[in-house]
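Provided herewith is a single structure, encoded as structure tokens, for subsequent inquiry.
Here the complex is missing a single protein chain, while all its other protein chains stay put.
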Amino acid sequence: MTDSQALDGNAIAGTLVEVFGGDMTTAIGTCGHCGARGPMAEGVVYTRAPGVVVRCRSCTGLLMVITQVHDVFCVDALGLVELQAPA
Amino acid sequence: MTRITRGFHGRRRPDVDPARVPPGQYVTQDFPVLSAGPTPHGSLDSWSFTIRGQVDQPHTWTWDEFQALPHETVTRDIHCVTKWSKLDTVWTGVSLDTLLDGVETSAEYVTAFSDGGYTTNLPLEDLTGGRAWIAFSYDDEPLHPEHGGPARLLVPHLYFWKSAKWVRGLELQLEDEPGFWEGYGYHNYGDPWREQRYAGD
Partner (left out) sequence: MNWQPGTVLELIEQTARTRSIVFDVPGWSRHRAGQHVDVRLTAEDGYQAQRSYSIASAPEDRHIELTVERIDDGEVSPFLADELLPGDEIELRGPIGGYFAWEEAPGTPVFLVGGGSGVVPLRAMLRHHRATGSTVPVRLLYSARSLEDVIYRDELTAADAGDVRLTLTRRQPAGWTGYGRRVDRELAAEVCWPEAERPLVYVCGPTGFVEAVAGALVKLGHDAARIRTERFGPTGGETP
């Protein structure tokens, strides 16, 4: 999927460290909408929003939404059926 | 303790009347583009706007029918929950009072829905009384797709995430249902003057 306005998971690497406690750019996610698998670094990322939105590169389905509500990170990763920790 | 960066000001507008700035906001000169997904690109031929749900029958307008409705140009300040505010923005659109005229309903809530799947919820009352429009022009030009064109909801008295880009209709409902950002912890109502950014604020 090409959206020239979007970034990729590298852009939120720091946020993912805050949320998950470690580097997640090489963690492999499986899209719950279409089954595509790939590293989080290759997710289609929107950061110019009230939260961070990660979409599947194959089908644009929502993988993960991260918001920060009063210093608490809220993560919804229901779009991922699997997220494999990095090797 | 966060260190102050010498000489950094950002791109804020100076000389702004503080009475126009809700708490926690910074006034910008730009018009930032915020998105949760790719910009939809549809054709006006297939565009329609529908009011459905708790109504006797759905009311739908094609683009031509929509353009034939009375519209007005308004100047308003807008406030984004990400802390930027932009003053004196000029929009042209059809008032929701016009669109809701003749629509009979016992609904008290609305979910606005858009191309791309975005939704946001608000009380039906907040769409009335000259406080909301379906806007198709910004700054005297057709609304650019990245800012929600061909048409977006405009509800300036609430945080701007409620002004759904690429809006295609309203679902009138008896119960309030959280929309996209409301479901991720953002405030159900979103009054910038009471700084209602997050649920529970």
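By letter and in written order, the chains are A and B; residue numbering begins at 1 in each of them.
Going forward, contacts are C-beta pairs under 8 Å (C-beta built on N, C-alpha and C of every residue); 3 or more make two chains touch, one makes a residue touch a chain.
Every value quoted in this text rests on a predicted model; they were computed, and no experiment measured them.
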Residue in contact with the excluded chain [from A:11, A:59 or A:83]: A:11
Selected residue (touches chain absent from view) among A:41, A:65 or A:80: A:41
Subunit B residues that touch the omitted chain in the full complex: 2-12, 26, 30, 83
For subunit A, the residues touching the chain missing from this view: 2-11, 13-14, 17-18, 23, 25-26, 39-42, 47-48, 86
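Everything that follows uses one rule, which is that only the chains that are shown with their structure count from here on.
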Subunit A and subunit B, separation of their C-alpha mean positions in angstrom: 26
Residue numbers on subunit B that touch subunit A, as the complex places them: 32-39, 80-82, 146, 161, 181, 184-186, 198-199
Residues on subunit A engaged by subunit B in the complex (per definition of touch): 1, 3, 5-6, 44, 46, 48-51, 53, 55, 60, 65, 67, 69-70, 74, 76
